[in-house]
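I have a structure I would like to understand better, so I am pasting it below and will then ask my questions one at a time.
Missing here: one protein chain of the complex. Every other protein chain is in place.
The block that comes next holds chain A.
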Amino acid sequence: MSVVVGVAPGHCSHAAVHLAVLLARSYGQPLVVAAVNAAGWGAGRSLGVDGEYRRFVVDQARAALDEARALVPADIAAQYLVHDASSSRRGLLEVCEQHRAIRLVVGAKDEGPHGEIALGSVVTGLLQSAHVPVAIAPRGFGAGPGARLERITAAYSGSETSAELALASAVIAAESGCGIRLAAFFARPRALAAAAIGLDAEDAVIAEWSATIREQADEILDDIERLDPAPASIEMVVGAGADWGEALRAVDWKRAEALLVGSSSLGPIARVSLGSHAVKIVRHSPVPVVVVPRRATDDYIAQGRPASAG
C-alpha cells in the first residue's frame, strides 16, 4: 500500500508533496511520486515533431520529480516514476491502482488564492472517478519538518454517509495516533429582505439546526469513545459565519490537520456548479482536505471499520 502524489510535468506542486509526506509519515506508508506524461499519440508515434515533444515533456516530468525528491525527507521511503497515459486523470488513477494507494494527493489550482483550495479540471475529474480518497493541499501548504497529523476533522452534515465517514475517520485517526474532531459548518443565510419578520429570523432556524446536529453527533461521539484504541482526542465543533469562509475560519485549526469531506453531496458536475455545501467547505478550508469520492466511500468505511464490527 502507498500514498500516491501527482506532480505535473514542468511544475512540481510543493504543497502537494508536503502534504503527501505528512500523510505518508502519519499512516506509515511509502510514498509514490508520479508525473504523468499525457503528451503525444502513444508509443507508436515517437518520431518527428511528436517524438520531440514527447521527449521534451518527459524531461519536464523528470525535472519535476527531481524537484519533488529534494522536498521528501530521508525518513520517508519514496519512489519516483513517470507514467504514460492518455490523460493526467487516467494516469494518476492507474498509478493508484498499480501501487495500491490508500490516498491520492494533488495540489490545488495555481490561480486560486493563497491558503485556499481552488479546484482545477483534473482534480474535479478525479473527485468524480477516483476509488481512493483524494487529498488536496491548499496553495502554499507546508506542515513543518518531521510533522505528523495532529488531528483529523471530519465534516459532519447530518447525513447517514457523513456519520459513517466520521466513524471511519475516528478509527483511522486512532491508528495514526492523532485526534478526531467532528465539525459542522453553516453560513448564516441572510433573511429575505422585506419579509417583515426581521433580518435575524434565520437565527432561530440555525439554533434548531445546531441542536439537531449536536444531538445526532452525540451518538457518533459515543460510538467513537468506545473504540479501542481510541483517538488521541475527541471533539465536536460547530463553525458559524456570515459566509462559508468565515464559518471555516471560526474554528481553530492545527498546522498539521486534515479536513475530511464526504462527496455524497458533491455529486455530478451540474450539482457542483449549483453549489453544494461540501464544495464550499472544500473551497474555503484553511487546511488540506481529504475528499472521499462517492465510489471510494465504501472502501474508506471498510478501511476504518472497527475490528469488533468485522
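The criterion applied here is as follows: a contact is a pair of C-beta atoms (placed from the backbone, for glycine too) under 8 Å apart; a residue touches a chain by one contact, two chains touch by 3 or more; residues count from 1.
Heads up, the rule we're going with is that contacts and distances are computed from a predicted model.
The protein name that UniProt records for the chain not on display, among "Dihydroorotate dehydrogenase B (NAD(+)), electron transfer subunit", "Sugar ABC transporter substrate-binding protein", "Indolepyruvate oxidoreductase subunit beta" or "Amino acid permease", is "Amino acid permease". Within the complete assembly, A:234 is the residue of A:132, A:149, A:234 or A:301 that touches the hidden chain. Across the entire complex, the residue among A:1, A:197 or A:302 in touch with the chain not shown is A:197.
In the complete assembly, the contact with the undisplayed chain comes from A:212, out of A:79, A:121 or A:212. Listed for chain A, the residues touching the missing chain in the whole complex are 157-159, 186, 188-214, 216, 221, 225, 233-242, 246-247, 250-252, 265, 277.
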